[in-house]
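In this view, the complex is presented without one of its protein chains, the others remaining in place.
Right after this comes chain A.
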Amino acid sequence: MALLYGLLWRFLLLLVHVNRALVSWLRVRLRSWKGRLWERAVAALLLPLALAGFPDQQKKLNRNPDANANPVTGKRTANRRSRWLSDGRSLEKLPVHIGLLVAEEELSYTDIANLVVWCMAVGISYVSVYDHHGIFRKNNSRMLEEIVRQQQDLLGVEGSKCNVEFLTNGTDEHQRHVVSCRPTVKVLSPEDGKQSIVQAAQQICRSVENKERSSQDISVSMLDILLRESKNIPDPELVVKFGPVDSTLGFLPWHIRLTEFISLPSHRNVSYEDLLGALQQYGTCQQRLGQ
C-alpha cells in the first residue's frame, strides 16, 4: 500500500511540474503573440511616416551595445524613456524602495541590470538586489558595471546623466557617479539580514556591558534606527521574487514587515512588461496596517 501511495505521490508531483511548464510556456507564447500583434499595429500606424520596421528594430536594439552611436536611436531611447516614465506615473502607486530577490541557481547580470534600470526609469528611488548565495555581493563591481552599461544602452547618453549612487554595505565606501535624480542601488547578501540584526544586538549589549545603557531602554524604534544605518532608506514596499522557490531565503527579515511579495517565474530573459505587470499588481494592493 505504501508503495502505491509513493508512486501516486510521484505521479502527482510530475503532474504539477508538467502543469507548471505548460503554463509558463503558454505565457511566453501568449506574450510573443500579443507582442507581434502590437508590433503590427504600430508598424501599420508608422508606415506612412516612412519608419517601417521600427518596432522590430526596437526589440533588437534592446541588446545592441552601440545603440547610442546612431542619432535616430538616440531619439528612440528618449522616446522609450518618456514612455517608461509615463508608465510609472500612470500607476496608482509606485514603491519608493523595491527589492529584487533572485531565487535561482543561474544568475544573469545583464537581466538583473536591465531590471534595475527599468525600475529607475519608471521612477523608483531605491533598488535592492539580493541572492541568497551572496554572489551578486561578491561580484559587486561587475554588477554595478553592468548596470551602468545597461543604463547607457537603454536610456541613451542623456539617460546616463541621470545617475546612480551605489551603496556598498560594510565598507562605507560610496561609489558616486554623476548626481541628478539620484536613484540608489544596493546589492544585498544574507549578511545584511539576520547577521546585521545580531550585530546591532551585540552593539547594544556592549553598551549595556559598559553601563552606558540599561536593558530597559531597548525598544523597537531603537533597534530600527540602528538597522537603518543612519541612511534614511525606507523599508521595501515591494519585493519581486524571481524563480521557483517560494521563500524569502533570508532577505532582510527585519525590513520586510509590510512588504508585498510578487513572484515571477525567472529573471532570465525577463521583459519590461513582466516588471510592469508586477508593479501594476502592487498598485492595486491595499494595506490596512492592522486596522
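Everything that follows uses one rule, which is that a contact is a pair of C-beta atoms (placed from the backbone, for glycine too) under 8 Å apart; a residue touches a chain by one contact, two chains touch by 3 or more; residues count from 1.
Quick note on the criterion: contacts and distances are computed from a predicted model.
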Which of "Type 2 DNA topoisomerase 6 subunit B-like", "Exoribonuclease phosphorolytic domain-containing protein", "Eukaryotic translation initiation factor 4E type 2" or "Alkyl transferase" is the UniProt protein name of the chain not shown? "Alkyl transferase"
Looking beyond the chains shown, say which of A:A78, A:V148, A:I197 or A:L264 touches the absent one. A:I197
Tell me where the left-out chain touches chain A, residue by residue. 1-2, 5-6, 8-10, 12-13, 16-17, 103, 132-133, 190, 193-195, 197-198, 200-202, 204-206, 208-209, 213-216, 218-220, 222-224, 244-251, 253-254, 256-262, 285, 287, 289-291
